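This report concerns only the one structure given below.
Removed: one protein chain of the complex. Kept in place: all other protein chains.
Here is chain A:
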Amino acid sequence: MSNMRSLTFDAIIIGGGGAGMRAALELAKSGKKTAVLSKVFPTRSHTVSAQGGITCAIASADPEDDWRWHMYDTVKGGDYIADQDAAEYMCSEGPKAVFELEHMGLPFSRFDNGRIYQRPFGGQSKNFGEGGQAARTCAAADRTGHALLHTLYQNNLKNNTTFLNEWYAVDLVKNANGDVVGCIAMDIETGEVVHVKSKATVLATGGSGRIYASTTNALINTGDGIGMALRAGVPMQDMEMWQFHPTGIHGAGVLVTEGCRGEGGYLVNKDGERFMERYAPNAKDLAGRDVVARSMVMEILEGRGCGEHGDHVFLKLDHLGEEVLSKRLPGIVELAKTFAHVDPAQEPIPVVPTCHYMMGGIATNVHGQAIAQDAEGNDHIVNGLYACGEAACVSVHGANRLGGNSLLDLVVFGRAAGMFIESALNEGIEYLDANEADIETAMKRITRWNESEGGESVPALKRELQNIMQNAFGVFRQEDNMQKGVQQLAELRERIAKAHLPDKSGAFNTARVEALELDNLMEVAEATAIAALERKESRGAHSRYDYPDRDDVNWLKHSMYFPAEKKVGQRDVNFAPKTVDMFEPKVRTY
């Protein structure tokens, strides 16, 4: 152990996606000794796959637009368990963060007057739901995530950020007081394992859609930050809340942006009926994603699905014309041709609800500080640990995220975390150093894999995990099925703990990375399953056949999953925005 190399930083940011790189940019500008540690070269992060845009009241499409309307939509979209102080912060700070991106060079599409192009997205309204559909999603064609991620990487280059590219964070290191004081990380190219010491450790590791068999998520989305935090004893908030995006390409799982419907596309069943008119008479195809996804599943279950097996519906775009498709949705045309073998200018795209986004994660305040709870249910800060982006649950998305709000979340809260850490470092942070035993604890799991001599293979176990989640924790859920799922996961955990890594070599050992990722998928899956079983109501993305109604008496709360006991508690939702009146929970219709 003592011969292990160590690196020391003021702040280490784990994850090189939008949130991590936005935080890093803030810190690089401050002159603090900062590094971004990413398991892939930063522009390969999953932010690159975001298509439709970044939702923000910049008052371009509508000069009268108001961030408060956006906040209202966000809180309603989240089925009232979004924290209203956080939603207020995101929606009011948003324009500043978006204009900064434009100033950095992000190639937004434009209106004739030269301002940023905005398109309608689901769940958007004017005047607190009273003024009809809004167009609030700022777009760079249908490649907004790519444009955003590259712009952030470019500006980090400009500001000389240190990058540890193709490094994999294995586990957090805690000192004797329980403060997070860095991590154990592996240089993938050589296999060298290093102790990274830091006064601030930021988990910006993104989502974990790969716990499901069918997902829009990249192969790298394995919940590494969530796994690390859970193993360090940090509780997870609202892990039962998983968004199923209405339009994943059937069979491939590849995302087709909601912007297709924003530009005028719509869903049809096998009879050619525009069925969303029945489920959401006002917003129709632009209702909340949870509502649209459920409606699609209902159509399929009731025998009105399309195709030989009646297992999908169609997204119709041909009426938009070549001009709109090539100008506004060029990436979608490409993806549809590649993965569905259809030209959307001629034929509809076969789509099905597909796991897309983790609303839950590490509970944080608006500064990105991680929050845990004591035995009495009181919040306390986890010293040294921060989270932002999809890995965090700040919570602006509540039980269902609105389209375009994830990119806004990651730039606003990446920036906020960066600013807060800079001032905290200026004020001075001193934590006790980790001792040998602390480091050994963090090394336990990689040592286990390195010493494994036999056992089951990683890919087979991963597939089993994904199938359990897909079958028991999908769009609709019910008690008996979830019970069974939880039990299967418990057995699977035992087997994963004895699984085998045959390749023990150092250089670019992707099998070792995949083994370490499997542990994280396991942590995320179990937290999801146990929280889903516990929340006995239907709210947002969490829909139960056995508890079909929202229960504001018992469940107008965040869930908190505690890994040591594998028990679920509750945490209060914030209803105290600073500058506006709070939005009272209402029946949610579109």
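To be clear about the criterion, a contact is a pair of C-beta atoms (placed from the backbone, for glycine too) under 8 Å apart; a residue touches a chain by one contact, two chains touch by 3 or more; residues count from 1.
Note that in this section contacts and distances are computed from a predicted model.
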{"item": "Omitted chain, identified by the protein name its UniProt record gives, among \"Septum site-determining protein MinD\", \"Succinate dehydrogenase iron-sulfur subunit\", \"Phenylacetic acid degradation protein\" or \"Spermidine/putrescine import ATP-binding protein PotA\"", "value": "\"Succinate dehydrogenase iron-sulfur subunit\""}
{"item": "From A:Gly233, A:Gly307 or A:Gly506, residue that would touch the chain that is not displayed", "value": "A:Gly506"}
{"item": "Which of A:Gln154, A:Gln373 or A:Gln570 contacts the chain that the document leaves out", "value": "A:Gln154"}
{"item": "Touching residue (missing chain; options A:His146, A:His312 or A:Arg477)", "value": "A:His146"}
{"item": "Touching the absent chain when the full complex is considered, from A:Leu7, A:Ala134, A:Leu335 or A:Ile496", "value": "A:Leu335"}
{"item": "Where the unshown chain meets chain A, residue by residue", "value": "40-41, 43-46, 48-49, 58, 60, 98-99, 102-105, 107-116, 140, 143, 146-147, 150-151, 154-155, 157-158, 189, 218-220, 254-255, 331, 334-335, 338-339, 457-460, 502-503, 505-511, 514"}
